[in-house]
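Notes follow once the structure below has been shown.
Only one protein chain is missing from this complex, and each of the others stays in its spot.
And now, subunit A:
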Amino acid sequence: MSVKLALLALLETEPMYGYQLRVEFEGRTGSTWPLNVGQVYTTLTRLERDGLVEPAAGDEQQDAGGQDEDGRSQQRYRLTDAGRDEVAAWFTTPVSRTQPARDELAIKVALAVTVPGVDVGTLIQRQRTASMAALQDYTRLKRRAGESDGDLAWSLVLDSLVFAAEAEIRWLDHCEARVRRAARERATTRPAAAEQQTARSQEAGR
């Protein structure tokens, strides 16, 4: 997704300055997806052009033409009616699942089982160790977040990372079991290739 909808949703609370939007976004998502200020201002400019936000009343007069040294306008933005409709539509529509993001790991495994000479067992094993380490890290961040109140938003983002990493590990277990079974089946149905396949399944089993 673009940051557009997140910024619009934040403006639902109250009119905000660009830098403030960035702080609020990162506060709620725990800096998991860092935003740079430039990105925020570019997006606001586009949103204003599309009639979804406008300068907040009051700031308009005082800040007319006012810019900081980087040339960014120092004004607060608020939602227009069209912007408010956009936010409402976002929260009432499920996130689209029709176009899965390109998943490097899935692609890598798909290629590994088809490109000759790749040690799939080791690939899976290494990935699982790495994913497990990431999962341990998320969990420690979670323990930390749990200590103070009002961290619900951030801790739910962490849970999302935790469940995704867990799903990845389960999928890797599943791949491993299937690769081993496929190797065994090939070994029994094609005795000529048996020796090579046994070696491979042992690789996978290591």
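Basically, a residue touches a chain if its C-beta (ideal position, glycine included) is under 8 Å from a C-beta of that chain, and two chains touch if they have at least 3 such contacts; residues count from 1.
Please note the rule applied: contacts and distances are computed from a predicted model.
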{"item": "Protein name, per the UniProt record, of whichever chain is missing from view (\"ABC transporter ATP-binding protein\", \"Dihydrothymine dehydrogenase\", \"Cysteine desulfurase\" or \"Molybdopterin-dependent oxidoreductase\")", "value": "\"ABC transporter ATP-binding protein\""}
{"item": "From A:Met16, A:Leu35 or A:Cys175, residue that would touch the chain that is not displayed", "value": "A:Leu35"}
{"item": "Absent-chain contact - pick from A:Val109, A:Ala165 or A:Ala183", "value": "A:Ala165"}
{"item": "Touching residues (missing chain, whole complex) on subunit A", "value": "1, 3, 30-36, 125, 128-129, 131-141, 143-144, 162-163, 165-166, 169-170, 173, 177, 205-206"}
